[in-house]
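Apart from one protein chain that is not included, each protein chain of the complex appears where it belongs.
Order as written gives the chain letters A and B; numbering starts at 1 within each chain.
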Amino acid sequence: MQTTSFRTEHLSVFYGQYEAVKNISLNFPEQSVTALIGPSGCGKSTFLRSLNRMNDEISQAKIKGRIWIDGVDINDPSTDVIQLRQKIGMVWQKPNPFYKSIYENIAFGPKYHGIKNKKQLDEIVESSLRKAALWDEVKDRLKQSALSLSGGQQQRLCIARALSVNPRILLLDEPASALDPVSTSKVEELIVELKKELSIVIVTHNMQQAARISDYTAYFYMGTLMEHNETEVIFTNPENAMTQEYISGRFG
Amino acid sequence: MKTMDERPVQVGSARSGRFKKHHAEDLAGRSYTFICVALLIVIIISIVFFVASKGLSTFFRDGVSVSDFLFGSTWDPEGNQGDPVYGVLPFIFGSFATSLLAALIASPLSICASLFMTEIVPGWGKKLLQPVIELLAGIPSVVYGFVGLTVLVPFLRNVFPGQGIGIAAGSLVLSVMILPTITSVATDALSSLPRGLKESSFALGATRWQTISRVILPTVLPSILTGIVLGMARAFGEALAVQMVIGNAPHIPRSLFESASTLTSVITLDMGNTVMGSAHNDALWSMALALMFMTFIFVLLVRLLERRNRI
């Protein structure tokens, strides 16, 4: 089994003068789920999006500090970000399948990365969809548009798409917040299953969800990391009074 | 806990043949699109350069003074009454008169049309008028000229003194042509108004017209003015439709129903009948330069209005 190390070191993110993420050092252990929690605007999504440098495309965000993946600093100017992003899969709040067929949604990434063999592609499509627990539902209609799927199916398709290029890390930005309860529990089961193979970082607003699926929890407030520990500790015996208040739903 | 082995990243090494493909691709794409943009800049610079260099030779090579050119009211480029005279005031007058009158006719109609679509009957009003406006915008200018010549000119001739041709005919044709421009800008502005604005006025017991005239129209006034300037710019630069109905006489008319000319109509007609490099031909280029200059003014006005609108 391939091992991957992933951590941030004094990571800060600036929007102009505004410091959205302040000096955060966080380690994401392998084969585990780390949940990022905190009130809206606390910087947890910005932090997540800076982990694969999604912010440099979108805005004028400036990043300070380091993000280490297997000994390579993602923020180093000499690092090939495009290539590195292959190692870091991402799934968003709203399902965003490509406007392509179900098959093509999965096969698109591997094809670009050089796999031309049809049989090999078929295998990747099947195994990715199986891992995302979607294969049985869509195997007879792979040629149909991905937009014909239900919201929950689309989100699992997006997870399958992320898995298709064999990432080591999976970033999930509130992946179940737009889904119905049944789809949500499917996605949660999936996350627990997937952590056997990769490290997962998930942003969530749902405390029960964080408690159910994560091994570690990091509590963010105003861009600062207030507390980081094993989930059990955070939810039963937090060191910080604010963490306690947030978790028990008193604010946020 | 797991060991932190900081091995160098392995990605890509398995398929080293394609290692830098994505960089090459990105560079090619970025360069290609940039070349397209650069071409736009080259085009505009060369248009300005060529038109200006031809247009300025009237003053520098042919020795016509700028004030005689702009404010002279006699246009006799072939020197039928002695020395050639290049006064283009009649054409400048014609261009301004037709486009101002066109804007004067079209603006109230356009504002009514956009109020009809957004305030009076937002449902079917939009369904009815939107395609009408789009079709009016789509009809080619020569067709407007043709209809103007076969319907409007005879009508004006029967109703008013004169030949029917002239500033009035030109303005009427142009007003229909710029209706779509003003209407679509005004409609966009009206439909992007916040809902609360209207409702608070109705809540105070104001009638619909009071709301429109005291609240809505003052709010969207800068946008409507933008639309009017855009419409005037189009009217000012329109050549064939005006040329077909205005009569093409080179003097300032004494009435709206007397033959006249515009900058564009003179350029259209004379460019084919003069020799490149002659003073007469250069004078036509100077008029083109004047048209270009007016374009800059119109763009500047639109920018100023938009800036005011934003605040």
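Here is the rule we go by: a residue touches a chain if its C-beta (ideal position, glycine included) is under 8 Å from a C-beta of that chain, and two chains touch if they have at least 3 such contacts.
Heads up, the rule we're going with is that contacts and distances are computed from a predicted model.
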item: Listed names "Phosphate transport system permease protein PstA", "Ger(X)C family spore germination protein", "Protein lplB" or "Competence regulatory protein ComQ", with the criterion being the UniProt name of the chain not displayed; value: "Phosphate transport system permease protein PstA"
item: Touching the absent chain when the full complex is considered, from B:L70, B:C112 or B:L197; value: B:C112
item: Selected from A:R7, A:K22 or A:K94 as touching the chain missing from the view; value: A:K94
item: Chain not shown, touching residues in chain A; value: 52, 54, 57-58, 82-86, 88-90, 92, 94, 96-101, 104, 108-109, 112-113, 143-145, 147-148, 158, 161-162, 164-165, 171
item: Contacts of chain B with the absent chain, listed as residue ranges; value: 21-23, 25-26, 28-30, 32-37, 39-41, 43-44, 46-47, 50-51, 54, 108-109, 112-113, 115-117, 120, 125, 128-129, 132-136, 138-143, 145-147, 149-151, 176, 179, 206-210, 212-213, 233, 236-240, 243-244, 264, 267-268, 271-272, 276, 285, 288, 291-292, 295-296, 298-299, 302
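In this text, only the chains that are shown with their structure count from here on.
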item: Separation of chain A from chain B, taking each centre as the mean of its C-alpha atoms, in whole Å; value: 51
